[in-house]
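All protein chains but one are shown at their positions in the complex.
Here is subunit A:
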Amino acid sequence: MADTLFTPFFNDGIPTTDDDTPSGPMQQYVSFTVGGSEFAVDILAIREFKRWTETTPLPNTPPYVRGVINLRGVVVPIYDLRARFGQGPTQPTATHVIMMVAVSERTVGLLVDAVDDVLTVPQSALSAVPETDSTASHPFLQAVLTIDERMIAVLGLERLFSGEVVPPLPLGPSPVSRQSP
């Protein structure tokens, strides 16, 4: 599996100061780059990382739906975050990474330029999204992380997949979940 899976370099987290943190419990985020900007998602949502592989396109879907791949026998959709943020489609190369994340009982892949780091931060490093922020990615942002003068936008995965991206599940007791693959 060495060619399909790899573990990004995890350091012990930033910042890891010796003195105790009176500012609340520590939380971990994974940071990554999309179109030159740095983003982060809650580490608990991440299932695995995968090198970019060609997808099978789904017909008549928005440009940010790159298609589906076979993840060990399960069909998983891949979303192009750059396209989702309105910056045009990614031209993926072998160095691009797919982050497999769990969003409300589904597994989906997010195509990003690179995965950077694991950040261990206190609650106090998080702040609300500035009102003036007018970037296209704004509606998907949950909060802003400030680390050593750097500002990292924390993505709210549910917001990313609310409404149009992931169509709502069929109503009623869903027979889909009982379906054999």
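Assume contacts are C-beta pairs under 8 Å (C-beta built on N, C-alpha and C of every residue); 3 or more make two chains touch, one makes a residue touch a chain; residues count from 1.
The working rule: contacts and distances are computed from a predicted model.
From the set "Chemotaxis protein CheA", "ABC transporter permease", "2-oxoacid:ferredoxin oxidoreductase subunit beta" or "3-oxoacyl-[acyl-carrier-protein] synthase 1", the protein name that UniProt assigns to the chain left out of the figure is "Chemotaxis protein CheA". When you scan A:Val76, A:Ala125 or A:Val154 for touch with the missing chain, the hit is A:Val76.
Although one chain is not shown, part of subunit A still touches it, namely residues 54-61, 67-70, 73-77, 106-108, 166-181.
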